[in-house]
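In this view, the complex is presented without one of its protein chains, the others remaining in place.
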Amino acid sequence: MAVETMSIQLSARGDADVVNITDQVSSVVRESGLNDGIATIFSPSATTALTTIEFESGCISDLKRMFDEILPPERNYQHNLKWGDGNGHSHVRAALLKSSFTVPFVDRRLTLGTWQQIIFVDFDNRSRRRKLVVQVMGE
Amino acid sequence: MAVETMSIQLSARGDADVVNITDQVSSVVRESGLNDGIATIFSPSATTALTTIEFESGCISDLKRMFDEILPPERNYQHNLKWGDGNGHSHVRAALLKSSFTVPFVDRRLTLGTWQQIIFVDFDNRSRRRKLVVQVMGE
Partner (left out) sequence: MAVETMSIQLSARGDADVVNITDQVSSVVRESGLNDGIATIFSPSATTALTTIEFESGCISDLKRMFDEILPPERNYQHNLKWGDGNGHSHVRAALLKSSFTVPFVDRRLTLGTWQQIIFVDFDNRSRRRKLVVQVMGE
């Protein structure tokens, strides 16, 4: 049993920009030398989140519409009234979707379904460079 | 420390069908021979998700109503316009609720509360046989 902590870096445009990070997580698992275990992906940021989805433009568009409906950017947020940075909706969206995701791997391969990809969603209101933690634990 | 990867199989009717998988996860933990650790349940599918709830018909009905309200099946989805399979709402619901769940166990027992069960939710628009990954890690 061992633990390996790596990071992956990416650029995101904000405004619910969705980035497919499946290949990068798969690479971390392969390079860890571990056969079976879990990969924990964690985004050390308060305005981003992680989940899985079928990564095709229709699903991505539909996901964004849901967030635009339940947490629209253009309304008042107490966070914005206090801090003036205009990303109150980003914070609540990220808290709802959550910044952590765990996926098992077996024989060095993630156990994802055929149409299922791991995505990073940047809800912030501007472009950012982002760094994610990928920690692999297993044997 | 060791890792054991098992699977559990089930049938689900789709349309936010909720299946209580607590007993199956508990069995995997007991059969692993491990005393303390985590069970990671993962659904390798883009239209299903995992969480906990009090598994009684009222809560299940209320959960379905929420998804029907925030992601109604009968509206237009970009996924449906592209692929024509009518399950655009299923994809977004699954991405929101997420396909992974982790629960600690102690002395071979899941640390669930008395009224708390682990559920699999199949958001797809038809009946399916499903196979979940349950990976137990600990000592």
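As written, the chains take the letters A and B, and residue 1 is the first residue of each chain.
The rule is short, and it goes like this: contacts are C-beta pairs under 8 Å (C-beta built on N, C-alpha and C of every residue); 3 or more make two chains touch, one makes a residue touch a chain.
These numbers were taken from a predicted model, which means no experiment stands behind them.
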(request) Determine which one of B:28, B:46, B:94 or B:137 touches the chain that has been left out. (result) B:137
(message) For review purposes, identify every residue of chain A that touches the missing chain, sorted by number.
(response) 1-3, 5, 40, 42-46, 70-71, 77-83, 88-89, 91-92, 94-96, 98-100, 102, 133, 135, 137
(request) Considering the whole complex rather than only what is displayed, give the residues of chain B touching the chain that is not shown. (result) 1, 36-38, 51-54, 56-59, 61-63, 66, 69-70, 96-98, 101-104, 106, 111-113, 115-116, 119, 137-139
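Everything that follows uses one rule, which is that only the chains that are shown with their structure count from here on.
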(request) Take the average of all CA coordinates in chain A, do the same for chain B, and state the distance between these two points in whole angstrom. (result) 19
